[in-house]
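Removed: one protein chain of the complex. Kept in place: all other protein chains.
The block that comes next holds chain A.
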């Protein structure tokens, strides 16, 4: 499908940009990473909608539940500067812990939240297993084959969210906060 070819291209392009921004001088820029993740999210929604539509043979709006993957780039912003982890180039979270934002101990600003609170992983009730579920969340076929990743005992391939000075895997994927883009909207990008 032509739409999906283009969508795949955009997603691959975006992932490439996200990866290369890791090695940029000055560290990853939050704004840029956010914009890239928004593009990928839109593209992914379109991709799945189109796939669902073609598979079911009739038009269906993309549903948030069918998609478990999240370009959880933001997740990485919250990790401490522990290990740099390169996981498989999946759609979800290719960012490493360079985006950790540890509030330095001598922080002069009267920050609202305490240091610890910021780096504690969110105890959200929807905290779920990091393994992906559902058919639609199976890895898209157009992504490059998985690279070697640092695996430690039976963890899912997605990026960890490491708490401050803690080696526990504290990842939490909150229930979908995505807004899917209805297929009916014209994608006038190209």
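As a convention for this text, contacts are C-beta pairs under 8 Å (C-beta built on N, C-alpha and C of every residue); 3 or more make two chains touch, one makes a residue touch a chain; residues count from 1.
Operating definition for what follows: contacts and distances are computed from a predicted model.
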Chain not present in the shown complex, as UniProt names it (candidates "AP complex subunit sigma", "Serine/threonine-protein phosphatase 2A 55 kDa regulatory subunit B", "Tubulin alpha chain" or "Trafficking protein particle complex subunit 12"): "Serine/threonine-protein phosphatase 2A 55 kDa regulatory subunit B"
Touch residues of chain A, complete complex, unshown partner: 10, 13, 17, 25-27, 29-32, 34-35, 38-39, 42-43, 70, 72, 74-78, 81, 84, 98, 100-104, 106-112, 118, 122, 124, 172-174, 177, 185-190
